[in-house]
Each structure stands twice: as C-alpha cells, then as structure tokens.
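Only a single protein chain was left out; the remaining protein chains are all shown in position.
We just call them A and B in the order they show up, numbering each chain from 1.
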Amino acid sequence: MSLAHNFPFFTILLCLLAGVVTSVLKPRAAKYLTLLVSLVVLGLSAATLVLTLRLESSYSFMMGHFPAPWGNEIRIGRLEALMATGFSAVLFITLVAGLYHMPMFVSQKKFSLYCIMVDLALASVLVMLYTNDLFTAYVFIEIITIASCALVIVRQNGHTLVAATRYLIMNLLASGLVLLGIAMLYGITGHLLMEPLQEAVREIYQTGNYAQPLTVVIALITVGLAIKSALFPFHAWAPDTYAFGPPMSSAILSGIISKAYIFLLIKFFYRVIGFDIIRQSHIDDFLFYCGVAGMIMGSVMAISQRDIRRMVAYSSVAQIGYVYMGLGMASMAGVAAALFQMLAHAAAKSLLFLSTHELVSVSGNHKRFHSLHGAGYRNVAAGIVFTVSAMSMVGIPFTGGFIAKLYLASAAIPLGGGMRVLVLVALAVSTLLNAVYFLHTVVSIYRRPAEDVLYPPAHHIPRYVVAALFVSMLMTVYLGIGSGPIMRVIESGLKMFA
Amino acid sequence: MLQALYENIEQTVAVILFGIGFVILLLQRNLIRKIIGLNIMSTATYLFLASMGYIHGRKAPIVVDGVTQAIHYINPVPTGLVLTGIVVSVSFTGMMLALTVRLYRRYRTLDIDQIALMARQEEVE
Partner (left out) sequence: MSKRRSDWQNRPQERFVRWMREGYLALDEAIEDSVLQPGEAPPEVDPELAAQHQEAALQHRHDRDLALDRLAQYDLYAWTLTKGRRLIGRLHVLLSLLLGGMIIFFLLGTVAHMPRFGAADVPANNEVITRYIEQGLAETGATNMVAGMILDYRAFDTLGESTVLFIAACAVLILLRIDLDDKGQPTQQLIAEESDDRHYEPKNDRILQGTAILLTPILLLFGLYVILNGHLSPGGGFSGGAIVSSGLILYLNAFGFKKAGRFFSYKTFQWVSFGALGFYGVAKAYSFYCGANGLESHIPLGTPGAILSGGLIMPLNIAVGLVVACTMYIFYALFRKGGL
C-alpha cells in the first residue's frame, strides 16, 4: 500500500483534528486554518481521484489492525473520490466567497466556533462518502446534524431559532428511524460492515428467513435518510432553514450536506441491500413518485414566494426531487444521472445563495423582487453569476443542469411505458416552472429601478470573492460542456461501487 | 403472533415505547414535552438494541478467571452500540434544551406554534 492510498484517511483525520485545534485559536487564525484545510482536502481528494482512475477496482482501508467483519474500515473507489473532490471544491469556493461577510452574522467571539462546525461538517461528509461501516455512518450522521444546526443558529434571531428547532426535531425523528433500522439489521444479520452485511442479506433473500424484517429495515433507513435530505413530503424543515441562516451556511447545507445523505442512501442500496431486493420491496417506486412530486411541488411553491431567499430555498426542494427521481428509476443510468445532478446542483446552488446575498446587500438588504430592480447593474459580477447559475437550475444548454436533465431523460427511455412518459412530462413541466421563477428573477434584477429610489453605496467586494464566484461559475459551465469524462468516471465508479 | 411477541417481550415493549415517543415528539406543542418524547424514543431504541445481545445463561463480557470461551459470555457488540447511542442522545438533549432556553427567553412561552406565529410577525430584518 503506497502513501497515496492513505490520502482519504488523511483528509478525514485532518478535518477532525483541525476542528479540535480550531477551538483554541483566535478567530483570524481559525479562518485561515479552515480555508487551508479545505484546500488541502481538495488537493488530496483530487490526488485520490487520479489514483483510483489508475486502479481497476476500489480498495479497502482498515481503520486499525483488524480486517473486515471485526474492525472499522473505509473503502475508496472512483465514485467516492470524485464526489469528495467535487464537494471539497464547492466548499472551498464557498468559503473563499462567503467568509468575508460572515462578521455580519456571527459575533467575533463565536467565529472560531463557527469554523469548528465547518471543519467537522466537512469531516463527516468525507466519512459518509468513504465509510464502509453502517454504524460509523450513523455516528457521523449525528455529527453532521448538530454541525448543520449550529451553522444556522450562529445568526441568532427569532426566525433562525424557530427554523433550527424545526430542523432539529425532524432530524431527530429521522435519526431515530435510522438507528432503529440499523439495530434491526444487526439483529437479523449480526454484522455492521457492508460486505458481510450484503452476504447475510443475500442469504436472507434466498432462504426467506427474516424477509419481513428486512423490508421494514429498508423502509426505515430509506425514510430516515429521505427526511434528512429534504425529499418532498418530508421537506417541511428545509425552506426556513435555508432561507434564514447565513447565506454561506445555506450554501453548505443545501449544496453539500443534503447530498451526503443521498450518497449514503445510494451506498446502502448498492452495497448493503442490492438493487434486485430494492426493486422487489418497491421502495424505489416510492422514491420515484416522491421525487416527481417534489420536482413539481417545489417549483410551484417557489413561484409563490415573494422573497428571493425563500424562492432559492424552495428550488432546492425541486432539485432534490430530480435526484430522487433518478435514484427511483433503480437502473444504472438513472443512478448515474442522479449522481451527476448532485454534482451540478452542488456547484450551482452554492453560487445561487452567495450571489443572492450580494444582490440583496446592494439593494439595502431588502429581499423583495421590486427592491432588487437594477441590482444586476449595481453589482455586475454577482448579476452575471446569478444569471448563469439560474440558467443551470432551469436547464439551459451549456450548463450542468441541462446535461443532468438530458441524462435523466435518456435514463427514462428504457423504462416501462407509464414511467417513461411520467419522467418526460415531469421534466418538461418542472423545467417550465423553473424557467418561470428563475427567469422572472433574472429579468427583475436587470430592470431599470424606479428613479426616486437611492440605493445605499455599494460596499467594496474583495477581488478574491469575485474571482471565486467566477471560478465556480466556470465549474458549472464546465459541467455543461465537458460532461463526458465526468459521466464516464461516474459510470465506471458505479460499476466498482457494488 | 402473540406467542412470538411474548417471547420477544423486550423488543415488543421497546417498539411500543418507540411509537409512543414518536407520537409525543410529533403531537406535543410544548418543547419540553417534545424533548421528553425524544428521550423516550431513543431509550426505546437502546432497549431494542440491548435485547439483541442477550443470550440466556451467559455472563457479562468481562473475562473472569481467564475463561475466554465464547459460550460463557453474551454478545458485547450491542453494549458498545448502546453506549454510543446514549452519548449521541445526551448531546442532542443538551442541544434541544439550549434551543428551548433561547426561545423561551425571547418569546416567554414554550408552545412551538405560538413561537412560530410570533416569529413570523417579527420584522423581517
């Protein structure tokens, strides 16, 4: 095992230790340490991706001296490395573009604590991507739940407190379901690591003993993770949380953290249960229909918002619906399209939250659409970035969103008649609805403002923020133009995933 | 079925408690009661988990007199998992209580619906 094989382990450890060290640092040092850590994690993840592209199959990394059924381990393949690279890139750019306005929301004394939350959130996202042990995943799910709640409540007003309480209650329900599911699964199989679990599940499937508990386990864990990633009927906590927290926290929550849960669910389907059993339990149909409903209802609710932050928040619900629709197709192409959509949405959504904040702050902090008239001229960079990321959300060609929808549509072709039609119709309707509210917003930020209104002088935005926003925008465009290699990595990664 | 439920009496009780905790967490509007419901729910899960490890006639997994045959001891894994679970629920209870304290200091009530209504009427920044 060469040194490069250790990189994923180093990234996890680095984030955990950085979180601990940050607790004794001054705010300024904490900020730079967090930036440095996310950059190093990005570098190491990219190196891991290069390494896994050379390997034929994924490899396990023992966390200790004991092999699979006894000790914890992580498993690294192309897909995990790709996702880790994508998420850490998004996080790094979000930090560069977002940290400078955090003093508006967090008092200086508590800024180090905020940085701890960011570090540990990144650590647990990485663990959820790499882990090969169901119980480790549960522990880190809990870390990420506390971290994301704390990311929201650093801004202490009534709205965030209420939103955080709702968030916590829903997530605790979900955690209870997941833990009960894991406990049952342990009871009927006697394992917690994924490979032995899969063998035991196969045996249950063939002999028929404990088949009923197995179905309940699948349902419990799926519903738990669906609540945590804000799938449509369980999304009630999401919009307020995204809309009232600091914009950077919303970007991290909606862009990265909700995706980590979905990745864990995909891992559970592929590596623990196996897709043939999933299909037999019809949980995939449930996810499919919830996803379709979320695509439509999320957009409808986004249209009815009068506040730009809430609109962006509701559009997250719609976009998560796309991911679950792809997952619910229960085919390789569908899951690959869902994974691509996860990447495209992570890149575009964090941009949307950050550029929305810039636009709002040059309009006297009023979030109504008519206050935003002309904001695209007052802050040209934010206007361009917002327009491009909105285009990606709608699915206009040459952006990531377009390609994701294309893959989703082509994944629907081999499906049965009714489902195929449903996917295509839902995609068309949802795209139309997305266009209604996003293009309306884009138009309104470029409309001439009323003449009697004087806007506060635009505060100076540092150059590096503009640069980071543009880099992220290029990422979105790259996902739209150069999607071929990424899609090949996803597909080959999925093959070595199971 | 009833026979089977009676044989698994620990798990039966655990599951019923889980459902009760779940409903309390959903139904009660008082935040403190919600937290109590949450604790009932997680404790029920631990009871469920702990019942997985017990084997009749065996002892707690601490080596006595150098006897290390597996047939003398119960399963140590659920014990460890329950330990982790308890720590997690302590953390969550602390966090929820802290949120409740803040909300109460701000709105002088524990009713989440009233709090939400009052928050909505507050100035939107």
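The working rule: a residue touches a chain if its C-beta (ideal position, glycine included) is under 8 Å from a C-beta of that chain, and two chains touch if they have at least 3 such contacts.
From a predicted model like this one, the values you see are computed outputs, not experimental measurements.
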Partners of the unshown chain among those that are drawn: A, B
Sole contact to the chain not displayed, among A:28, A:110 or A:459: A:110
Listed residues A:16, A:172, A:252 or A:344, member touching the removed chain: A:16
Residues belonging to chain B that touch the chain removed from view: 1, 4-5, 7-12, 15-16, 18-20, 22-23, 26-27, 51-56, 60-63, 68-71, 73, 75-80, 83-84, 86-88, 90-92, 94-95, 97-99, 101-102, 105, 117, 120-121, 123-124
Missing-partner contacts on chain A, residue numbers: 1, 5-6, 9, 13, 16-17, 19-21, 23-24, 61-66, 69-72, 107, 109-110, 113-114, 116-117, 120, 123-124, 127, 133, 135-136, 139-140, 142-143, 146-147, 149-150, 153-154, 156, 180, 184, 186-191, 196, 200, 210, 212-213, 216, 364, 366, 368, 370-371, 452-455
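The definition used in the following text is that only the chains that are shown with their structure count from here on.
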Inter-centroid spacing, chain B versus chain A (mean Cα positions, whole Å): 28
Parts of chain A lying in touch with chain B, wherever the complex brings them together: 135, 139, 142, 146, 149, 153, 156-159, 161-162, 164-165, 168-169, 172-173, 175-176, 179-180, 183-184, 186-187, 192, 307, 365, 367
Residues of chain B that touch chain A when the two form their complex: 18, 21-22, 25-26, 31, 34, 38, 41-42, 45, 48-49, 52, 77-78, 81, 84-85, 88, 91-92, 95-96, 99-100, 102-103, 106-107, 112, 115-116, 118-119, 122, 124-125
